[in-house]
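The complex appears here minus one protein chain, its other protein chains still in place.
Right after this comes subunit A.
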Amino acid sequence: MLLKSEIDLLRAVPLFAGIEPSRLKLIAYTAETVMYREGQVLCRQGEQGDAAFVLMDGEADVSIAAETGDFVVARLKTGDVVGEISILCDVPRTATVTAKTPVSALRVRKDAFLQLVRQFPEVAAEVMRGLAERLSHTNAELVRARDLAAGKGGAR
């Protein structure tokens, strides 16, 4: 995949939507494209993370290991960003990401990602916004789960 098409794709990603084109080029250039076959793992829960991924093509499952077995918490598609929590907070990967179809992803190394966040406030704001959205989503899920646990919730 060429830089030009990567940039076009990046522009469609909400995280990078508000970033001016020259910055986008920088991000694309410092990143690398990686391909995964179906069933291969982008990152594994519990391992140290050294990169974030932007899905360029294909689909991937995000799953979390629980006592009852792995359960899928999200299905990623083109344009989704994954893996940024582990490099922002320096914690091990919080979930496992598995390619469901052949996947092509842009791999942004940890140091490059942190540099971007640090140097370009617009990137930082976007990352924050993304995390906040996810948090509110998680909060909603939590409420739903509590309701379920209390037996008040209705069927899905």
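Everything that follows uses one rule, which is that a residue touches a chain if its C-beta (ideal position, glycine included) is under 8 Å from a C-beta of that chain, and two chains touch if they have at least 3 such contacts; residues count from 1.
In this text, contacts and distances are computed from a predicted model.
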**Study point:** Absent chain [UniProt protein name; select from "ABC transporter ATP-binding protein", "Acyl carrier protein", "Histidine kinase/HSP90-like ATPase domain-containing protein" or "DNA modification/repair radical SAM protein"]
**Key:** "ABC transporter ATP-binding protein"
Study note, to complete from the structure: Cross-chain touch to the chain not pictured, restricted to A:Ala60, A:Ala95 or A:Ala112, is A:Ala112
Practice item. Looking beyond the chains shown, say which of A:Leu42, A:Val62, A:Ala95 or A:Val127 touches the absent one. Key: A:Leu42
Practice item. May I ask you to list the residues on subunit A that touch the chain which is not drawn? Key: 1-4, 6, 22, 25-26, 28-30, 32-37, 40, 42, 107, 111-112, 115-116, 119
